[in-house]
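In this view, the complex is presented without one of its protein chains, the others remaining in place.
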Amino acid sequence: MAAGSTIGTLFKITTWGESHGKAVGVVVDGCPAGLALSEEDIQVYLDRRKPGQSKFTTQRKESDQVEILSGVFEGKTTGTPISMLVYNKDQRSKDYSEIASMYRPGHADYTFDAKFDFRDYRGGGRSSARETIARVAGGAVAMKALKELGVDIFAYTKSIGSVQCKDENFDRTFIGENRLAMPDRDAVKEAEAYLETMMEQKDSSGGIVECQIHGIPAGVGEPVFDKLSASLAKGIGSIGAVKGFEIGEGFLAAIRNGSTNNDQFYYDEEGKLQKATNHAGGILGGMSDGSPVVLRAAFKPTPSIAKMQKTVNQKGENIETSIKGRHDPIVVPRAVVVVEAMAAVTVLDMMLVSMTSRIDKVKAFFLS
Amino acid sequence: MAAGSTIGTLFKITTWGESHGKAVGVVVDGCPAGLALSEEDIQVYLDRRKPGQSKFTTQRKESDQVEILSGVFEGKTTGTPISMLVYNKDQRSKDYSEIASMYRPGHADYTFDAKFDFRDYRGGGRSSARETIARVAGGAVAMKALKELGVDIFAYTKSIGSVQCKDENFDRTFIGENRLAMPDRDAVKEAEAYLETMMEQKDSSGGIVECQIHGIPAGVGEPVFDKLSASLAKGIGSIGAVKGFEIGEGFLAAIRNGSTNNDQFYYDEEGKLQKATNHAGGILGGMSDGSPVVLRAAFKPTPSIAKMQKTVNQKGENIETSIKGRHDPIVVPRAVVVVEAMAAVTVLDMMLVSMTSRIDKVKAFFLS
Amino acid sequence: MAAGSTIGTLFKITTWGESHGKAVGVVVDGCPAGLALSEEDIQVYLDRRKPGQSKFTTQRKESDQVEILSGVFEGKTTGTPISMLVYNKDQRSKDYSEIASMYRPGHADYTFDAKFDFRDYRGGGRSSARETIARVAGGAVAMKALKELGVDIFAYTKSIGSVQCKDENFDRTFIGENRLAMPDRDAVKEAEAYLETMMEQKDSSGGIVECQIHGIPAGVGEPVFDKLSASLAKGIGSIGAVKGFEIGEGFLAAIRNGSTNNDQFYYDEEGKLQKATNHAGGILGGMSDGSPVVLRAAFKPTPSIAKMQKTVNQKGENIETSIKGRHDPIVVPRAVVVVEAMAAVTVLDMMLVSMTSRIDKVKAFFLS
Partner (left out) sequence: MAAGSTIGTLFKITTWGESHGKAVGVVVDGCPAGLALSEEDIQVYLDRRKPGQSKFTTQRKESDQVEILSGVFEGKTTGTPISMLVYNKDQRSKDYSEIASMYRPGHADYTFDAKFDFRDYRGGGRSSARETIARVAGGAVAMKALKELGVDIFAYTKSIGSVQCKDENFDRTFIGENRLAMPDRDAVKEAEAYLETMMEQKDSSGGIVECQIHGIPAGVGEPVFDKLSASLAKGIGSIGAVKGFEIGEGFLAAIRNGSTNNDQFYYDEEGKLQKATNHAGGILGGMSDGSPVVLRAAFKPTPSIAKMQKTVNQKGENIETSIKGRHDPIVVPRAVVVVEAMAAVTVLDMMLVSMTSRIDKVKAFFLS
């Protein structure tokens, strides 16, 4: 928990880069050797978070092409660090000169100055959403490894403002077909209408991303501080704009009773242990129970709004400001792939750690 | 994130112990030297989580007296590890023999077996609530240090089932005066009635703990993965039974707009930077903004209920069970001090880390 | 590298305790579950470092009986932390009152005060050799696990002063049969005579411990910072009084040529890759090469000597002192088991880490 640009124990990612510096990037350390990996494997994920794809996302034109600089040889990972970067092309620093001396409401301008006495104010610097490029690139590597291990992760927009996707309308294939990344055709229309209103009002909206992780074997996660749930809470809670996190029933569990919240176990016809329900969201005592892990993250509304707001500048003056430039009225659709990335990084790391939990399996690994 | 019984970077706690082993304990490493510390400082916190204090908590009789075994000399910390333990006196192993071969719904019995192929089944073993004794003892040390640094942390029961404490009724002094640790006199009566109904129905209830942290200077927390919010999410999310975590507006932020969710900055009459509201819960861009940090954790209902439930045993049989013995119908009141402890451990650690963020301050530290 | 009482990534030990506090102890976290473990397994190692066993070791009478407080159930490790402690019985604090205000030459008295402004001066406090009890207890657990994995570790006194054991006289069984832990019958006599002279002169001697590790499979250790050699250098270099560390030829390699220092590879009759020599000490590029790992640690002479020495006290006075009480004229024989312990902790940890280096093996672990 120091410096804080690295996460993970065995599978680690270290990110770097500011919005208007030369580039943003990530070093992935601890990826097992022999995994087939190409820039295209990474690019498909980056393209999902790319700006300028709809009227609801910023118009910044970035091709955001990833380059792999190390750790891959003859199309396979070598076990050594995979360094990847994306150059920042559309920097337009002039647009941001005004904010150099101002503390925008809801932004990290003030806290950066409080901590470092100094900040790269251009485009939000290190706290820009461009920082998530590095997370997504690192997550893409984890995702590729997890596929080999039979783990399937996917996220989607669960709600925008008060527009919620309904479980009965859930259609996974539809997620990739709409610009709001929702799995519910009806909800999309309603949400689009709501966002258009927000834009007209020079305002923005929050929302919720839900993520499902299928195929984690039972027993992943550690019993005390490094519970799978706690580690996901940190990994996903570290995404900018996340203000809440829950597993399974989450906050609803607080109003439930034991008899309705407990998931009853049973053996199915093939003798396999099953749960009648999944209120626990796939995690019991911090360890995966073999059911799908289901989690949700609450994102606050984009703080950059064109509406006039009161705030201050560094000269000690109370001022008013209206944030210029195009900004997403909602971060959620582009955050979906970031949630997947952080879930993938966390789950792969904890699966690797879990390989050492039993002496008989360790012995079999080395001696057979 | 491996093995997982240690948390922290500079101020670290390592916990150990099973419910029915000889003892439970904690090693606190990295506590600055020269802090006045006695067993009594620890005991006051342990007494707050002790069972048997009301009809809503288990009747297990444990004096839970802490012993400090190292790291304190002549009444002050020496800078070396502080080892503390509490012996398990009321072990009554026989009561638990039945559950040895059963997987209780909502418990970690199955996941422990899945991970380790083996578990200490007595009283829940490592996943027992007794594990939190070690967290509380470690947290008490952090709390003592934080007081020296001007930081004040307190938590309370925000809701039980659907009974919510109202902000307008908030009375901090009342928290310690009622057995549900609520700050609202009206809500307590309602909650007690609800819990009595639950007990009659052999059922249990979930609830929410809220925690306020005052006095953290601005700039604590790291900008990317080790955000103060993310680290609190992990520390508090690692408490057993926690299924949700939020900062400030939390999940409500997802239905807010930028214009209503942003906190406007202003300079007060003394020229001090203030925020007109605190929707952010004291954290912007992962770093403290000088306002109180406000967080909430959702606890699921106690899974141990006397009501008959369907489940399985290790022999491959589908069975029915009713959990015997007295169990708290709600964990929340006793979890309040555990939330405080994890908040204290996390905040102290991140404050220590933040001391190195500026070269001018580092230089002044060493050269003046 | 903070606080510094924990070492390891997957297999971790956290030590605590001062010489004259209530006890010293260790928490072992990350030991795989299912390993047969008893207090007797630990005690045999502790007995090897126990004082009072010969005229060359301190006469402090400590039974040093270990107690396991957690992490073992029905004779097997459970995968949860193993907490062990040894009570300090022979504390005789009065003997040490004089040194409270003095900085003994060659001791850590001054540096403790410089760092913490305060120290437990009784018997050296945290810097006492009793701290190694915790290392040995932790190492005993690692050793038990390593035996399951086919790894054999043993150390011995290589030299005392200028008395060196000769390779041609090497007799492993003799190590445990002499109080200097030497593998050479001739050297023992010479070394004993030398030590007796030292004692007559109220002086002490340094020496070298050599350690051999057989059975590590090729490929353990990480290529860059966490080389097996570098990790052993840290683990063993962290033992008090160690001033030098080398692998294989060590410092002699500095005067060798490539043609004489390189180990030539060949396939033996069974087609197994072998090395004609082992100048590398079993490590190439930081990773084990399948040959025995051979390392040496240089220990400085015991700083506590009865001879009169010049030094200072906290009052700003230059004084003379003669360290009272019986002290070992050499630490090496009792340090042999400590070197084994730190080697075991390091090797087991790095073997566990190495399980995740190949995607095909990770896949086979999870999917077969």
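Order as written gives the chain letters A, B and C; numbering starts at 1 within each chain.
Methods note: contacts are C-beta pairs under 8 Å (C-beta built on N, C-alpha and C of every residue); 3 or more make two chains touch, one makes a residue touch a chain.
The structure displayed is predicted, hence computed values, not measured ones.
*Asks:* With respect to the chain omitted from the figure, which of C:Lys115, C:Lys166 or C:Lys324 is a touching residue?
*Replies:* Answering carefully, the residue with contact to the hidden chain is C:Lys115.
*Asks:* Counting contacts across the full complex, list the positions on subunit C that touch the omitted chain.
*Replies:* Spelled out for subunit C, the touching residues are 1-10, 15, 103, 105-108, 110-112, 114-117, 126-127, 131, 159, 161-162, 198, 201, 203-208, 217-227, 229-231, 233-235, 237-238, 240, 242-251, 253-259, 261-267, 271, 273, 276, 280-281, 284-290, 298-305, 307, 309-312, 316-318, 349-350, 353-354, 357-358, 360.
*Asks:* In terms of residues, what is the contact footprint of the unshown chain on subunit A?
*Replies:* Residues 2-6, 9-12, 14-18, 21-25, 27, 29-30, 33-34, 67, 69-71, 73, 76, 78-83, 85, 115-120, 125-126 of subunit A touch the chain absent from view.
*Asks:* Determine and list the subunit B residues touching the chain excluded from the picture.
*Replies:* 2, 9-11, 30, 32-35, 77, 79-80, 145, 148-150, 217, 223, 351-353, 355-363, 365-367
In this text, only the chains that are shown with their structure count from here on.
*Asks:* State, to the nearest whole Å, the distance from the C-alpha centre of subunit A to the C-alpha centre of subunit B.
*Replies:* 26
*Asks:* Can you check how far apart subunit B and subunit C are, centre to centre, with Cα atoms defining each centre and the answer in Å?
*Replies:* Those two chain centres are 38 Å apart.
*Asks:* Touching at least two other chains at once: which residues of subunit C meet that condition?
*Replies:* 2, 9-11, 30, 33-34, 79-80
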